[in-house]
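Omission of a single protein chain aside, the complex is shown with its protein chains in their original locations.
As written, the chains take the letters A, B and C, and residue 1 is the first residue of each chain.
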Amino acid sequence: MNKELSAAQAVSQLRDGMTLGIGGWGPRRKPMALVREILRSPLKNLTVVSYGGPDVGMLCAAGKVKKLIYAFVTMDAIPLEPWFRKARESAAMDVMELDEGMFEWGLRAAGMRMSFLPTRCGLATDVLARNPSLKTIQSPYGDGEVYLAMPALKLDAALIHVNEADRLGNTLLRGADTFFDHLYARAADATYVSTEVLRERFELDADTAKQNPFERYLVKGVVHAPLGAHPTYLGPDYGWDMDHLKRYNASATEEGGWEKYVAEFVAPGESEYLAKIGGPERAAKLKQPVF
Amino acid sequence: MNKELSAAQAVSQLRDGMTLGIGGWGPRRKPMALVREILRSPLKNLTVVSYGGPDVGMLCAAGKVKKLIYAFVTMDAIPLEPWFRKARESAAMDVMELDEGMFEWGLRAAGMRMSFLPTRCGLATDVLARNPSLKTIQSPYGDGEVYLAMPALKLDAALIHVNEADRLGNTLLRGADTFFDHLYARAADATYVSTEVLRERFELDADTAKQNPFERYLVKGVVHAPLGAHPTYLGPDYGWDMDHLKRYNASATEEGGWEKYVAEFVAPGESEYLAKIGGPERAAKLKQPVF
Amino acid sequence: MTENEVVSLAELMIVAASEAWRDNGEILASGIGVIPRIGASLAKLTHSPELLMTDSEAFLVSEPVPLGARGDYQPKYEGYLSFERVFECVWGGKRHAMIGPTQIDRWGQTNLSSVGPYDKPKSAILGVRGLPGNSINHINSMIVPNHGPRVFVSGEVDMVSGVGYKPERWAPGMKQDFVDIRLVVTDLCVMDFGGPDHAPRVKSLHPGVSFEQVQAATGFPLLQAPGMGETPMPTAGQLAVIRRMDPHNLRALQLKGNPPAVRTAAAA
Partner (left out) sequence: MTENEVVSLAELMIVAASEAWRDNGEILASGIGVIPRIGASLAKLTHSPELLMTDSEAFLVSEPVPLGARGDYQPKYEGYLSFERVFECVWGGKRHAMIGPTQIDRWGQTNLSSVGPYDKPKSAILGVRGLPGNSINHINSMIVPNHGPRVFVSGEVDMVSGVGYKPERWAPGMKQDFVDIRLVVTDLCVMDFGGPDHAPRVKSLHPGVSFEQVQAATGFPLLQAPGMGETPMPTAGQLAVIRRMDPHNLRALQLKGNPPAVRTAAAA
């Protein structure tokens, strides 16, 4: 019943060619410690499914992405994700570009173990035209309406960052929005959670228990990773690190920029990373973004 | 922007033959004050859509139900709802009996303005056989799986009881579970909310704002109805009234029992009702059920 | 054991029920009704601590909640599972429920809706509830406190609420893969549908009950499972857990007359 793993142990359970869902949304609550661990690993040929932010960008920069399933990739304050753009513009990966709602619907279908769910979203656009594998389906009732049949986005594994977890795999999300992480967890054969705070075993009051986003039977591994969402932000614990995001963004315009970024922030390991970004003291000063 | 109505005003906006969704679940948080107001009105030939409790039973007893769409009718502690049984066993109404999940899916389809949503639930059962209007649909992908195409349960109106509301139609649900009331609200052309506490205009902190179950644009009328869920229970405000539920249950075995129940509790109006059940003093003593 | 040293049949059935959840892995154990719920609690507290359970409302608890009035006992919350999320759990297949249907047939189909002609039933019960979805999506077991031909009907149940293994019910393309009926625990025996083509069979007989007696009380033919033996008596440890989970002895009210686990000839 103890699901605690190191980040390296969790990543060692992933395989080349897997379909990997990554929770969060753009620059919000991305499981970056696990992403960095993948960057340190030999893992390759991944199909990445993400409401993308720097998680997608970094995996693209490292050449780990064989196929990207996405609706957008952005860091909000820096709208254009530099390494995603490079990969996209150099045709370095296959893509399945979806409407945000189709994307949700695909995860939901997978969590229900269904092959598809119908939706109006995507009809009459190039999402349909550019994804020739997508099919439509007609209502069997009198209306006869034709819907897009969004296929299930089944995941081999999902990576999710949470505010708090226990060793059994129970989790809490305390931010204003939980995004769609519960759907990633349901869509995946195995969910790996990284967490700011790790407890032995939860003993919650009712109000706190409501912050539990999905059931522990979905969780295969729990990784203790303080500041594990950095440089993205984790409400209410810490804000985004705009200095770091700019540093990362600049790596795309420098010669050998990615190699330098990796050498400085990724290769030395996570404790070095935390020291370099200024540790908990600096994290405490990172402001929540104001929109 | 002031949506406050009396219960009578709200019910006067309903029409004979309408399809009416009733929120809550069995003996839990039913909009009973609005149901009683319907009992006092000449409204008839209703199609009632409900995870049914005494709301359904009373409307059956009063002969208001032309068709019932349901997955169950029960008061939990009194498992067999007496007036529903009578209506059912005397073939006094048409029925569409559904799996609980199909029911949810039908509401969800309506809220999305779709004609159907596919599900595995109901296949290979008499739900399919006894509802000849239900159709199946085949996945257009390689799996070719055949699903039940659950048709939208479009509602003319939804009735929902909440802990707190403001005159703009913002609502709060404070109980452990909000059930499926948000789906009723989305599925309906007009939602009428009865509320324990009525405010002029909400000014909420973030944690409280999360208790808002659906957007105010869905709400057409707000009725101030303290103890409006009685005799069902409203977490965390008051428990169910087992004495009253037994009294109501007994009405089905007495000669002229329903007429006596109506004369005593319904006809005199809601303030008489509250006095007869012992008012807020007694409500404060009603215990939350323990399961 | 103060007032009653004799192990009750209900207690034996609770232990038999708890076996349904053994080696299920990490899933939600939903025992609906007194005997199934104590059975699930016993499973979690003994052989299968990985099981998830709720407080029968909206919260996941790390420790099964005792039945009835709780006094000072505070449920130990570890998570959340609203009704809406229970449906997601069901559709994901991560659940094993045990309920008491009104009718069960030889195909494992169940009825909780109505008895008699559907359009004008002799007896309207609850409605199909979640049985269609549960039965087609996850593991299910059943409890029958009154084993007899009115429950185990000779033909098909009057209103098929939960699916079973009757081939004629499954049109091409309908996915039957997730149908998994485990145990049927009755006041006479433990059954399953593990015979050829999912034929019903008796896995164990309660002490003092014969196979012929079970067959006579069943509306369809039964097989004897290989190694069919006697349903095990509760151990002292199991009884202690049962008493802790059911401090108000609600289990004594589940079977008429609260018979002992070991039947005398007269009791049978």
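Just so we're on the same page, a residue touches a chain if its C-beta (ideal position, glycine included) is under 8 Å from a C-beta of that chain, and two chains touch if they have at least 3 such contacts.
Note that the coordinates shown come from a computational prediction; the quantities given were computed from them, not determined experimentally.
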* For the chain that does not appear here, which of the shown chains does it touch in the whole complex? -> A, B
* **Of A:37, A:104 or A:164, the residue in touch with the unshown chain** => A:104
* Selected residue (touches chain absent from view) among A:129, A:197 or A:250 -> A:129
* To do: Touching the hidden chain in the full complex, which residues of chain B are there? Just list them.
  => 1, 111-114, 166, 168, 170-171, 186, 201-206, 208-212, 215-218
* Footprint left on chain A by the chain that the document does not show -> 25, 52, 70-74, 79-80, 84-85, 88-91, 97-102, 104, 119-127, 129-130, 136, 138, 144-146, 176-180, 290-291
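We adopt the following convention: only the chains that are shown with their structure count from here on.
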* **Reaching chain B from chain A through chains that touch each other, fewest steps** => 1
* chain A and chain C: spacing of chain centres that average the CA atoms, whole Å -> 41
* Asked: Could you state the distance in Å from the CA-based centre of chain B to that of chain C?
  -> 30
* Of all residues in chain A, the ones touching two or more other chains -> 114, 206
* **Multi-partner residues of chain C (each touching 2 or more other chains)** => 59, 91, 137, 178
